[in-house]
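Here the complex is missing one protein chain, while the rest keep their positions.
Letters A and B mark the chains as written, and numbering starts fresh at 1 in each.
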Amino acid sequence: MTELLDLVGIFVFALTGALMGVRKRLDVVGMAVLAEMTALGGGIVRDLILNVRPAAFQSLGYVLVPVVATAIVFFWHPHVARGMPVILVLDAAGLGLFSAVGTQKALEYGLSPLHAALLGTVTGVGGGMLRDMLVGEIPTLLYDRQFYAVPALLGAGVMAALSSYGLHGWPATLAAAVLAFGLRLGAMRRKWRAPLARGTGE
Amino acid sequence: MTELLDLVGIFVFALTGALMGVRKRLDVVGMAVLAEMTALGGGIVRDLILNVRPAAFQSLGYVLVPVVATAIVFFWHPHVARGMPVILVLDAAGLGLFSAVGTQKALEYGLSPLHAALLGTVTGVGGGMLRDMLVGEIPTLLYDRQFYAVPALLGAGVMAALSSYGLHGWPATLAAAVLAFGLRLGAMRRKWRAPLARGTGE
Partner (left out) sequence: MTELLDLVGIFVFALTGALMGVRKRLDVVGMAVLAEMTALGGGIVRDLILNVRPAAFQSLGYVLVPVVATAIVFFWHPHVARGMPVILVLDAAGLGLFSAVGTQKALEYGLSPLHAALLGTVTGVGGGMLRDMLVGEIPTLLYDRQFYAVPALLGAGVMAALSSYGLHGWPATLAAAVLAFGLRLGAMRRKWRAPLARGTGE
């Protein structure tokens, strides 16, 4: 179940990476690199910081799913791009899931709740940041005021809080992931906007 | 004492990160990410290379101080920006301190003096390089001819040399940090300039 959800998250993140490749007119190699980095980058950074061998280098599925996503985008990208509203919803689900699972793994490896929540957030947003930096753009979440990172951080925080009250396991992870997912959807639908520094805004 | 000096260095580096966020019109999330990365990035890279859990993920203060710096810049950035001459001096102090402390930690973990000095320099300059890359700029120290990295390297080198003559502990660290700090101030005041490759200069 964990593995399956993980693979769905990886697939969706990889789609956004490969689509970015098309938009930037990269070749198929560039598309595949972006797909892999977007899907696996957050988890790799998490595992490097936890000082363990990255999961991406131990699982066949983690590495192959982005290749499949690249092939789909390569052949049918106009169709995929038309499905962008769906992809954005799935991306929000992946964000919530990765943040919750990342927090849980960090807690298992002995980080404090605060640090675990922070590292869980990095797990959720790290791949997308790497994707943007690889194509020479400022990571979207730094400036677009869309509350992309904040739902991840809140979900991760709830995960860490539940865990420190002894609530581990799948129900807790799912609750935290769903919370982050819901907040992210809310932010998208209602156009909540992160503030700019005082005096520089509208 | 170590911890306190470290926190001062982190605070100043975080200020420069948050101010960069304002200059680039990032939102508050982007400001906080830049503050954290500028302040903690160099030490995280150092610890990844030493193959130990990064200190930033074990200390509450290290993570929270950049949040405070972000809040200050968020509300009072025109005042903070006016204090830039002071910030540049404090940044030079942070650079010297991080380079010396980073070298010491690298020596403790068994690196040779040369490699320890190199890793200490990475500790001092790494956060600022990440900050610049995150906002899509070439890291300043690569082209501005201002001798930003060289004082750090010389301070780190003296730290490593003192240590290999058996002079460990705070007095040595402080001497190395002060040397790097002084050289950096000298480079700023007297406008020492790093050379360009032959034939491409003035």
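Here is the rule we use: a residue touches a chain if its C-beta (ideal position, glycine included) is under 8 Å from a C-beta of that chain, and two chains touch if they have at least 3 such contacts.
These numbers were taken from a predicted model, which means no experiment stands behind them.
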Chain not shown: contacting residue from A:73, A:93 or A:176: A:73
Residues from chain B at the interface with the omitted partner, ascending: 48-51, 111-112, 114-115, 118-119, 133, 136-139, 141-145, 147-150, 193-200
Residues of chain A in contact with the chain not shown: 21-22, 24-31, 33-34, 44, 48, 51-54, 57-58, 60, 63, 73-78, 133-136
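Keep in mind that, in the parts below, only the chains that are shown with their structure count from here on.
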Cα superposition of chain A on its sequence copy chain B - rotation in ° rounded to nearest 5: 120
Whole-Å separation of chain centres (CA-atom averages), chain A against chain B: 29
